[in-house]
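Have a look at the structure below, then the notes.
With one protein chain held back, the other chains of the complex are shown just where they sit.
On to chain A.
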């Protein structure tokens, strides 16, 4: 490497110097012409960071990103080509290679809009003349096109252009095949969901899909539990809040709206067992949903555990068909002198699909006069009525989630050793179901109406609940827990005004909050 440049932090081979100089000139020209086209504002709004120290390839990438357009004409491009559309308002034509319809992507789909929610991507233009035109070689370009197509399809649906939507959705599968890893999977699930929406094929109800007991909601959630830290984080943070709320109480009653396979409660039992001064008498009432959960022997196993750690314990199970709204106070055995905690993990948002349900449930909870209500929810706004907004938000959210799964997989053996490939695979199915619901369903069927912490705060606040701040102990446990997960550097715990959020890099994905 040339020494003079190396001192400045650039790696350039002396032999490449002439080429570098030529490229700098090319880049200069390209930037000049780009500016003339009036798209410099685009550059400014989309900050893309390149590492300039490898000067040669940095220049290459700069040039290919900025190569001047071939004027305003829309020249027909074979679909399989690695080039793509002009950035201007004139729509390009993209051929499907199998001789079917010509598809035009409306110019808007390519021109990114200001809202920050949209995934950001460099605008792709004609390839540099030097590059060989090859079939699907540049998967990055196809990745960009994949995103464009997904969003364009959603826009077509929003504008009720069924024909266009249909044509686009066919493209997506093809494009997705050229991708790898998280990107491909996310695209595939979204494509399926879009197709279902377009063709009016509602997803099978969870129960129908659960012909094999491995596919019930609670079984899939077990896989999710093992494959990534989100659910463990939820349990640990909620438990710590409950433990603190139960300080000094000698009889306690936990009402769990999301019993599933009971994985949250062993840790609480142990913590109560080791409480200074000894454990309280514990009653646990778990709610399970016959339409979604398989049968599982939880009660006697928890009782066995409680016996082994010497905690006085009683378990009761309530089964409702599908929604916590079916619960009424007569079903709950509430006793005098007991401190009550109510717990809900990823369940309350389902109530938003039927008007009035959430209010009914919160009223019920208030009447129980709990010491604490712990709530864990997805940190996203997937409940809106405008399809396109929901779609974009979900695309961003689930891409991030799948990314985090992918790096867990890439880091091979998890430190805690129990996640398997099956876990990861089933987790994708679990998440895929949510995607399907958000994109393909409407009305009462659409239950994955996730809302952000801010939205929940407003709701709880207006129904007479006061926030309970999660203490620093909770935060500490969360950080330690994450250290156990291979590929764990990407996870971030964030404290948000007394609540805790777990996210991947800069995107918070779930939030734990506590109320009274």
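Following the convention adopted for this analysis, a contact is a pair of C-beta atoms (placed from the backbone, for glycine too) under 8 Å apart; a residue touches a chain by one contact, two chains touch by 3 or more; residues count from 1.
Methods note: contacts and distances are computed from a predicted model.
When the listed names "Serine/threonine-protein phosphatase 2A 55 kDa regulatory subunit B", "F-box domain-containing protein", "Origin recognition complex subunit 4" or "NADH-ubiquinone oxidoreductase chain 6" are checked against UniProt, the chain not shown comes out as "F-box domain-containing protein". Touching the chain that is not shown, out of A:330, A:385, A:462 or A:506: A:506 (per the contact rule at the top). The chain that is not drawn here is touched, among residues A:177, A:267 or A:388, by A:267.
Contact with the chain that does not appear here is found for just one residue of A:59, A:302, A:431 or A:447, A:302. Within chain A, the residues in touch with the undisplayed chain are 48-51, 61, 116-117, 119-122, 140, 143, 147, 181-183, 186, 236, 262-263, 266-267, 269-271, 273-276, 278, 297, 300-302, 304-305, 308-310, 396, 399-400, 402-403, 406, 415-417, 473, 476-477, 479-484, 488-492, 494, 505-507.
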